[in-house]
Every structure is written in structure tokens, then in C-alpha cells.
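Now for chain A:
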Amino acid sequence: MADRRPKVVGFCCERHAMDSSIFSARSGRTYDTGLRIIRVPCSGRVDGMHILNALEEGADAVFVLGCLEKNCYYDTGSVEGRKRVEYVKSMLSEVGLEPERVEMFNVSSSMAWKFPEIVSRMTEVARRLGPIGSGGGDGR
Partner candidate 1 sequence: MKAGSNLEKVFESGEFAVTAEIGPPQSSNPEPLTHHAKMMKGSADAFNLTDNQTAVVRLSSIASAAIIMKEGIEPVIQMTCRDRNRIALQSDLLGASAIGVRNVLCLTGDHQTFGNEKSAKSVFDFDSVSELYTFDRLRTEGVQSGGEKIEDPPKVYLGCAENPFATPYEFRAMRLAKKIAAGADFVQTQAIFDMDMFESWMDEVRGRGLDKKVHILAGVIPMKTAGAARYMKNKVPGMIVPNYIIDRMKKASDPKEEGIKLCVEQIETLRTVKGVHGVHIMAVMWEEMVPRIVEMAGLMPRPAPK
Partner candidate 2 sequence: MIVAERKPLDEIAEMIAPFRKVAVIGCRSCVAICLAGGEKEVNMLVSAMKLKNRNEGREQEFDGFVLERQCEKEWVKEVEDRILASDIVLSMSCSLGAQTVGDMYPHKIVVPGLNTKMFGVPEEQGVWSEKCLGCGDCMISTTGGICPIARCAKSMLNGPCGGSSDGHCEVNLDIECAWYAIHERLKLQGRLDLMETVRPPKDWVPSHSGGRRVLVREDAKLTQHQKRGEEVVE
């Protein structure tokens, strides 16, 4: 993805989340962004450390995508993922960064239409806020 901006990183669980991204790709969607998908076994495997490291390495926004909370392949994995995301959001607020740079979403395999929506939403956030330390993006 080189230096295409905005840079969005998505941690996607290999169950429902990856399925939904694959289905949406099959339906011919492309994204006008430097989206990088990181496939993880479960959204509950994503740690706050991974999210912060992604931001540190240059991501403008990060999302974690897991199964629907009541239909998680690993039962409570996506609930765990959400708690981690919430914690990172609170850390971002504490250091004066925009917590909306990081979000948690849930999908089921069949919701192929939702994946592009999530990517657009995070791309929009990333575009509006701009890279961290840049003094703001388009939205300012």
C-alpha cells in the first residue's frame, strides 16, 4: 500500500469477518484507500498493543472486525475484541488523540454489503483526521 493515504488497517477475524470481505470483493468492490487487512484467528486475539502499534507504524485509523456478538465462532471472542478496542480508545483520549480513529465492528458472513460500508466509514474518519501529528486532515 506504500504511502497511499489515508491508511486504514483492519484486523479481521478469519471467520465471519474475512468471509464478508471476500464476498464483498467477489461482488466486485474496490476501495479508494490504502486499506490493509490483517487476518487474525479471532477478533478476541487482537490486543490493544497490536492496535497501538498499527497507529505507531503509520495507520491513520484502525478497525477490528469480528463476528456478531451473539454468533461468534469462538463464543465470546468478539466481546473480548470490543473490550480491547474500548480500552485503546480510552488511552487515545488520555493522550489527546481522537478515539474515533479506532473502532470495533461486527458482521456475519452473509453481510457482504456491510464490509464496504465499514471501510468507507473508517476511510472517511482517516481522511478527516489526517495522519497523526500532521495537524489535521481534510476535515479541519
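With respect to how the candidates were assembled, all candidates are chains of the complex that A comes from, given by their letters.
Rule of thumb we're sticking to: a contact is a pair of C-beta atoms (placed from the backbone, for glycine too) under 8 Å apart; a residue touches a chain by one contact, two chains touch by 3 or more; residues count from 1.
Predicted model, so just to flag it, every value in this text is computed and none were measured.
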Revision key, fill the gap. Whereas the rest of 1 or 2 do not touch chain A in this complex, the one that does is 2
Revision key, fill the gap. Residue set of chain A touching candidate 2 in the complex reads 47-49, 52-53, 55-56, 91-92, 94-97, 132-133
